Each structure stands twice: as structure tokens, then as C-alpha cells.
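This part shows chain A:
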Amino acid sequence: MSKKNDQPISRKKFMQELRRYERGSVTRRHFLGVTGLGVATAVMGAAVPGLLPRKSWAATDIGDRVILATWPNYHDPANFEKFTEMTGAHVQVNVFGSNEEMLAKLQAGGSGWDVFVPTNYTITTYVGEDLIEPLELSKINNFEASAFDPRFSDAGTVNGTVYAVPKNWGTTGYVVNTKHTGGKQLTTWKEFWDITKTDFTGRTMVHDYQLTTIGNALKYFGYSFNSVDPNELADAEKLLIEVKPHLYAINSDYQPPLRNGDAWMSMCWTGDGKQLNTDMPEMQYVLGKEGGEIWSDYYAVPKSAPHRDAGYALIDFLLDPAVNAKEVLAHGYPVADSRTNELLPKELLEDPILYPAQELLDALEFGAAATLTDPNRAELLARFKSA
Partner candidate 1 sequence: MLSADTDAVVSFRNVTKRYGDVTAAAHLDLDVTAGEFLSFLGPSGCGKTTSLRMIAGFDQPSEGEVFLEGQRVNGVPAYRRPVNMVFQHYALFPHLNIEENVAYGLKQRAPKPPSKEIEMRVGEMLELVQLSGFNKRRIWEMSGGQQQRVALARALINKPKVLLLDEPLAALDRKLRREMQIELQNLQRNVGITFVLVTHDQEEALSMSDRVCIMREGKIVQIGSPLDLYDRPINRYVADFVGKSNFFDGAIDRIDTTAVNVKLDCGLMIKANTGPDLESFESGDPVCISVRPEQVILARKEEQLPADCGVKIKARVMNRIFLGEHTEYLLRDEKLGEFLVLSPRQNERSERPFDKDEVVLAAWSRDTALVLSSE
Partner candidate 2 sequence: MYGSWANRLLLVPATVWLLVMLVLPLLVVIIFSFGERGTAGGYVPAFTLEQYANLSARFTAFKNTLLLAPTGTFLCLLVAYPLAYFLAVKVHPKWKTLLLVMIIVPFWTSILIRTYAWIFILGGQGLPKVLGFLGIEGVRLINTPTAVLIGIVYAYLPLMVFPVYVSLEKLDKRLLEAASDLGSSPIEAFRNVTLPLSIPGVATGCMLVFILLMGEFLIPALLGGGKVFFIGNALVDLFLQSRNWAYGSAVAATLVIIMLVTVSIYMKLVVRNQQ
């Protein structure tokens, strides 16, 4: 007999439903926010804690809730349940589609978030715009700077002050269904774009995200992923406009069409590549030899956080190596925390999708703040989409 059977809808049930919904139809970034689904799920999430009777023993001084803005499929719901059990604070999840959108929401003010998950290249912008606060590391005992690979934790520190602590990292490559390549292995971005114009016409997807779509088009010419050079961008634009009629979609929600066979190839993030490859071994995750993006996501606290203490408690909880290991098993992205890695199965640590070969990694670039906020790149994407 469940102790929670007096509730209208149990948290567990709700999270299962939510997760099933997300897994089936929606992946990381962009798409959710644009469609408003992110907001819809946030509202649903917000409704649930109100339905739960508050347990007297859980009434600690951090309050009864904490609001987390993050990406879809990015956490283990069981961890949130455990957090609630331990502290009495329910985790309300707001899922977002893009960094731009998170930034737009914080810029507009009144986001109501306590914790959010920005990507490396956005942090200086948040600091510059005075939107996030320096972290009180004394409240995050589980953050042990020495345990983290500096490559994936540096971006959290701006001018010597720690504003964000690392969550996990990943790469942006592409996934290709090798059934349709005649067994040929693809290895470069050049091949990605060329095959799209020929054998894969109508079967390729690119992100609805200027950073990656333009960045990977730049790679075709061997330019930097972060280029804002007008001539180089003009080349990339020419390529994109030429390729557009051959695209299946410009959409960051690429898992469903790849799974049902409508699309054969798509720009792809590590976790999605892992998930697809696990279910369909013919799905190959490729990092272009020319390079591309490597990135790292962080936890940060907005200046306006209404439940600040609870926010810190949540970050601290999620950085607990045991908890973090469970997170990794759920989302499929690598973490930079050696303590957590010790707890993970060996196969996972040797997985070429999560941990690509060194020479491939070496070619990758971190996105730059200027790349994200460059108005020319934004306009380029608009021209591409409306062409």
C-alpha cells in the first residue's frame, strides 16, 4: 500500500508521464521553448506540489519549493524525489529550448528561477548584464574544484569569481543512419553537407539554432566554428541557402523523425546520439574531422532567485557524486567530475560517443559569447529560414 495513494496524482506518476512525453517527442533545446510546450510543462509542474500535503517533518528552513530552469531529458526524476524527501522542497522544472531564450527570459525580468543551466559561452554575458550572482561556495560543499577537469569548469569563473559550477559537458556532431550510406562511414562536415545535396536530399536535419547550424556550415570551408568574419559568414550563408531545398527540416527536435525513418541524418548533441545509438545501432554519431563544437553546461543562480537557499541546496545535492552518477545514467552526457566518474560503469567511460578520440576532441572549439550574441549571425539564420 502506497503511502501517497491519497494524492490526486502522485509526483512519481507525473514525472513518469512528463518524461514519457518528452522522450517520445522532444529533445534538447530550441524547440520546446518556441512552441510554448516548455511553459506548458512548467505550469503543470508548478501545479503538482500544491496538490501535495506538506509533511511536517519536511518543513525545514529552505522553504517548500525550488524552481529549476533546465533542458529537456536532462535529469533523473528519482533524484528530485529524493531531494524533496530530504528537504521538503519540491522541484519545479521549467524546460527550455535555447540559451537565447533563457537569456531573453532573464533579461525580461521576473523569471522566478532559483537555479538554471546556462552553457559555457553565455556566462560572461550573464555576468556582464548583471543577471547572476557570484556563488556562495560555502553552501555548495559538494563542489570540489580540484575534482573537475578545468577544461569544463573554467567558464564558470569570470574575473576570478565563481559564478557557475559545471553540470556536464558534451559535443555537437551529427548522427547518420548508416543503412542509407551503403555501409560507408562518414567522418567530416564536408561529407555531411555534400551528401545532403545528393543522396540524402530531403532527409537531413539541421538545428534551428544559429550557433551550431552556422558554425557547422563554416566548418565546410575550414573556418572557425565561432567566426564572425563577414566574408566567411557569406560563404556559410551561400552553402546554407543552397542546401535548404534539400533539407528535411530546420528543427532541433530531431529524434522522432530519425527514429521513424523520415529523416536519415541530423546535427546532434552527445546525449541524443547516445540514446539513438543505443536503440538503433545503425545510428552513428560522428564528430567532423574539421572540428565543431564542444560545450559545457553549468548550474548558476539568478540575482532575483526567490528561493535562494533552496537553490543552493539543490545544486549541492545534484553535485553529490552519487546523485550525479545517477544523473549521468539518465541523460547520457559525460561529466567532468572525477569523483562521479569513479562511480560510473567502465563501458560508459569508454563509450566513444561520450568520450571521443583525443584527436577528434582536439579539433573542437568552445562556443564564444560573441558568437551567440552576434547580430549578423542572427540575421543570417533568419535569411536562411525564410529563404
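These made the cut because all candidates are chains of the complex that A comes from, given by their letters.
One rule holds for everything that comes next: a contact is a pair of C-beta atoms (placed from the backbone, for glycine too) under 8 Å apart; a residue touches a chain by one contact, two chains touch by 3 or more; residues count from 1.
Because the structure is a prediction, the values reported are computed rather than measured.
Asker: Pick the one that touches chain A in this complex: which of 1 or 2 is it?
Answerer: 2
Asker: Which positions of chain A touch candidate 2 when the two form their complex?
Answerer: 25, 33-37, 40, 98, 100-101, 103-104, 107, 125, 128-129, 202, 208, 210, 244, 247-251, 256-257, 260-262, 373, 375, 378-379, 381-383, 385-387
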